[in-house]
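One structure below.
Every protein chain of the complex appears in place save one, which is left out.
Right after this comes chain A.
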Amino acid sequence: MVGSNFGIIYHNSGSGGSGQVNQSSHAGGAGGDRERTVPASHLSDFMSQLEDYTPLIPDAVAAHYLNMGGFQADDKRIVRLISIAAQKYMSDIIDDALQHSKARTHMQTTNIPGGSKAKDRKFTLTMEDLQPALADYGINVRKMDYSQ
């Protein structure tokens, strides 16, 4: 199964590395193929490219946490696909928090006359930045009053 496209049949697939093009389409699977055409073609093709790509998260770590959730994948490409998805998720959160941090910092610098405008400085993430970023994802993070 390594290197195969799991037998997925695409219609009018123009991207490279696609599977076999079969003009005969099944009645029951026509609608299903349409649903899976746009995202699946990219996803399956993208997954086939992960054979030589190692994501940031190691395969062993991702497989461990997937096993803890009840998911067992023998194909490492699936594991890498999930790793990249999680990495994207984390990256989006950090980006949103960073945006909030930049906005907060910008407001503070504008209020203070003669504020520093170092472009190379690093932004410090705080809970004030993370809370609104996670709120967009439906995650409510509240700092306990008694915690330090």
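The rule we apply is simple: a residue touches a chain if its C-beta (ideal position, glycine included) is under 8 Å from a C-beta of that chain, and two chains touch if they have at least 3 such contacts; residues count from 1.
The rule we apply is simple: contacts and distances are computed from a predicted model.
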From "Gem-associated protein 6", "Metaxin-2", "Radial spoke head 3" or "Transcription initiation factor TFIID subunit 8", the hidden chain's UniProt protein name: "Transcription initiation factor TFIID subunit 8"
Sites on chain A contacted by the missing partner chain, in the whole complex: 6, 36, 39-47, 49-50, 52-58, 60-62, 64-73, 75, 78, 81-82, 84-91, 93-95, 97-98, 101, 122-127, 130, 134, 139, 141, 147
